[in-house]
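One protein chain omitted, others in place.
The chains carry the letters A and B, assigned in the order they are written, with residues numbered from 1 in each.
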Amino acid sequence: MSVLMAFTAAVLFGIGTYLLLQRKLSRLIIGLGLIGHGANIVFVTATRRGRPPLIGSGDPSAFADPLPQSLVLTAIVISFGTTALLLALAYRSWLLTADDEVSDDIDDRMVGRDSPDAEVNDAARDASGEPLSDAASEMPTDLPLDVAPGSGEVAP
Amino acid sequence: MNVLLPLPIVLPILAGALCVLVGRSRTAQRVIGLTTLGALVPIALVILVRVDRDGIAVVQAGDWPAPIGITLVADRLSAIMLLTASIVLLAVLVYAIGQPGAERNHVGFQSVYMILAAGVSSAFLTGDLFNLFVAVEMTLTASYVLITLGGRLDQVRSGMTYVVISLVASVLFLIGLAFTYAATGTVNMADLAGRIADLPSGVQSALAGLLLVVFGIKAALFPLAFWLPDSYPTAPSAVTAIFAGLLTKVGVYAIIRTQTLLFPPDSRPATLILVVAAATMVVGVLGAIAQEDVKRIFSFYIVSQIGYIIMGLGLFTIAGLAAAVYAIVHHIVVKTALFLVGGLVEHAGGSSRLSRLGNMVATAPVVAVLYMLPALSLAGIPPFSGFVAKFALFDATARAGDWWLLGIAIAVSLLTLFSLAKVWIAVFWSPRRIAPRVASSAGAAVNQAALARSSLPALMVVPTALLGLLTLAIGVGAGPLYDLSQRAATDLMFPDLYIEAVLHR
Partner (left out) sequence: MIVILALHLVVGITVLALAGPLAARHWPLFALAGVPALATVVWLAAALPTIIDGGVRTSTTQWIPQLGLDFDLRLDGFAALMLVLVAGVGVLVVAYAARYFTHPTTRNGRLLGLLVLFGGAMTGLVLADNLLVLYGFWELTSVTSFLLIGNDHEEPEARAAALHALLVTGAGALAMLGGFIVLGRAAGTYSLSAILQDPPSGTAVTVALVLILLGAFTKSAQMPFHSWLPGAMVAPTPVSTYLHSATMVKAGVYLIARLAPVYATVDMWRPVVVTVGVVTMVGGGLRALRQHDLKLLLAYGTISQLGFMVAVFGWGTAASETAGCVMLLAHGAFKAAAFMVVGIVDHQYGTRDVRRVPRPGPGWGPAMIVAVIASASMAGVPLLFGFIAKEADFAAFVDQGAGAALALAGMVLGSVLTAAYSLRFVAGIAGRLAAPAPKPTEARQRPGHGPPTWSFVLPAAVLACASVAFGVVPRLLDGVVGAAADSLDAAVGDVHLALWHGFTVELALSAFALAGGVLLFLGRRPVGAVLALGGHLPSASRAYLRTLRGLNTVADRTTKVTQPGSLPLYLGVILLTAAVVPGILLLGGDWWPGWPHVVEVPVHVPIAAMLIVLALAASIVRRRFSGALFLGMVGYSMAGLFIIQGAPDLALTQVAIETLSTVLFVLVLRRLPDRFETAPGAARRTVRVLIATTVGAFVFLFTIAVGSIDPPTTVSDTMIEQAYPQGDGRNVVNVILVDIRGLDTLGEITVLAAAAVGTVALARAGRRPGAPAATGVRRERQPPPMPVARLVTIDVSVRIVFAAVMVGSVWLLFAGHNQPGGGFVGGIVAGAAVSLRYVAGGLPEVRRLSRGKPWLVLGSGVAISAATAIMPLLMGGAVLQTGAHTFDLPVLGEMKVTSALVFDIGVYLAVIGLALMVFESFGDDTRTLVAPEGPGPSIEQSPAAVGQEGFA
C-alpha cells in the first residue's frame, strides 16, 4: 500500500460523493461508478501485489493475493447488474417525465399541510368551533412534475 | 445437516431459474413458488430443532475447510430467523397470489420473489462476511425489481431514492470489506473474530462503527432511515409487507451478528447504539403521527420498532439480547400482518389515505377484526406478543439501570398507542371525509380492482388472519419461545462456541 494509491482511492471517493449530492440519475450513476472503483483500488492495492496467480507460472510466493481479486471480480459483476437496473430506471423515468431527475417525495412535502389531527379537530370542534381543515382534498392524485424545480441542488 | 443447511439457499435459486424458464405460464410459476417455500418451512423447522438440540450446525461449502471456503453456519439465532422468515415468505406469497394487481400477473414476480427468499436465507446462514455482502446484494436487487415492478411514476421516483441509497450502502459495505481484508487477511467471520482482536484499538472500533453504519442504513436506523418511509408505501402491499417483515431485519440481524461476533466488548460502540436506538424510536413514532396515509404510518412504525430492537442489542446483556431476539420474531410477524391488513384496507376502502377512508367497521367488519389483532399486539396489549417483547425490553433496560432509556421507551409506546388509535378511528369509525378516488399512493390498481368487486379474496384474508393469530399465539405461548431466545442470546454473548464450531479449534 502506498500513500499515492490511498490518495487516489480517496480522491475517487471524494469526487463520487460530490456527484452523488445531486439529482440527475445519470450523474448519480457516474458517482456510484467512481466510488466503486475507489473501493476496488483499496482492495487490490492494500493487499499483496505480484505475478498473476497461475500455478506453474513461477514461484507461488511471488504471486499476487488471489482472494481479493476474486472478491473484486464478483463485486464488479454485481455492480454491473445493478447499474443496468439503474439505467433501466433512468430510461423509465425518461419515458414518464422526459427527464432523469430524482424529484422530492410528495408526501413528505405534504406533511403538516394535510390534517393528520382530524380527530383532534373533531374533538376540538365544540370547544373551539374550528372547522375541519382538509388540505388532503387538494392533494394531487398524480405526482406533478413541478414539485421539485429541476435544480440539481442539495435542498435547503 | 450437510444436506439441510444449503437447501434454503439453493432451492429458491433453482426455483427462481425454473420460474424464468417456464416463462409465461403463471400456474406453473405459482406451483413452483408455493412448493418451494412450502418445503422451506419444514426444513427450517427441522434445522431449528436440531440446532437447539445438538448445538451449532456448520457446513463447509465445496468441502473446503474454514476459513478457506465459505462456511454456512446455523446457530439458534440464525435458525430462529430462518424459520420466521420462511413462514412469512410463504404467507405473503399466498396473499400476493390472491391480490389483484400487476405483480400477481407479472411474469417476473415469482422468480424475483424466489431470489429474494434465497438472499434472505443465505444472509441468515452464511458465516462469511463477503458472502454476506453477496447475500445482501441478492436481497436488495430482488427488492429493487419488486418495488419498481409495474413502473408507475411514483414507483420510479421512490424507486430511484431506494435503489441509489441502497447502492451507496453496498459500496460502503464493499470498502468496509476492503478495509477488513486488508487489515486481517480473511473474510471468514469466525476467523475474523480472532484476528480483529489483534488490531490497534482505533482500527477495531472504526471497523465496528463502519459496519454499524452500513447495516444501519439497511436496518433503517436514525439518521439513516430516510429512504424507508419514502419508498415502501409505493410498492404493492404484498411486496411492502415482505419488505417490512424481512428486509430491515436482515440489516438488524447483520448488526447483531457482526457486533456480537466480530468485535471484542471494549471496541463495541455500545453507548452510541443506545443513543441511536432512542433517537430512532422517537423519530419513527413522531413521523407516524405526522402522516396521513395508512401505509406511510405503518412504515414509520417499522423505524420506531427497529429502535426498540436495537435498544435490546445496545445493552449487550443476555437479558437485552434475549429480548431483542424475541422482539425480532414478534416484529417480523406483526409488521407483515399489519401491512397485509393495510392492503386489505386499500382493497376494501379503495384508498390508503385516512381522509378517504372511514366507517369500515360497518362496511368491512372482517378487516376491522384483522386490524385489531396486529394493532393490539403492536400497542403492547397483553397477552399479545407485543406486550411480551415490550416488557422484556423494558425489563432488560431496567436491569441495566438505563432509566432514561426506559423512560423514552415508555413514552414512545404511549405515542404508538395514540397513533394506532388514530388510525382505527379514522379508518374504521369516522365517516369518510372525502369520496374515494384513485389514491396517489400505490392504491391505483388495487383501487380499480376494489371498485370492480368489493368482496375480499379468501387468499388475502386467510394469510393475514393466520399471521394475526400467530402474534397472539407467540404471545400466549411466549414461555418456550422466550426460553429459546435466551439460549440464543447466550450463544451470542459467548461467541467462542460459534468460533470453535466453525474452525474446529
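Just so we're on the same page, contacts are C-beta pairs under 8 Å (C-beta built on N, C-alpha and C of every residue); 3 or more make two chains touch, one makes a residue touch a chain.
Model, not experiment: these values are computed from the prediction.
Note that of B:Tyr95, B:Phe124, B:Tyr144 or B:Tyr253, the residue touching the chain absent from this view is B:Tyr144. Touch with the chain omitted from the figure is made, among B:Met81, B:Met189, B:Val345 or B:Ala392, by B:Ala392. Within the complete assembly, residues 1-24, 26-27, 29-31, 33-34, 37-38, 40-42, 44-46, 48-57, 60, 63-67, 69-74, 76-78, 80-85, 87-92, 94-96, 98-100, 102, 104-109, 111-112, 116-117, 119-120, 122-128, 142, 148, 150-155 of chain A touch the chain that is not shown.
Please note the rule applied: only the chains that are shown with their structure count from here on.
Remark: chain A and chain B have CA centroids separated by 22 Å (rounded to whole angstrom). By the touch rule above, chain B contacts chain A in their complex via residues 130, 133-134, 137, 141, 144-145, 148, 151, 153-154, 156-161, 163-164, 167-168, 170-171, 174-175, 177-179, 181-182, 185, 187, 230, 233, 289-293, 296, 353-356, 422, 425-426, 430, 433-434, 437-441.
Chain A contributes residues 1, 13, 20, 25, 28, 32, 35-36, 38-40, 42-43, 46-47, 67-68, 71, 74-75, 78-79, 81-82, 85-86, 89, 92-93, 96-97, 102-103, 105-108, 110-112, 114-116, 118-119, 122, 132, 134, 136-137, 139-143 to its touches with chain B in the complex.
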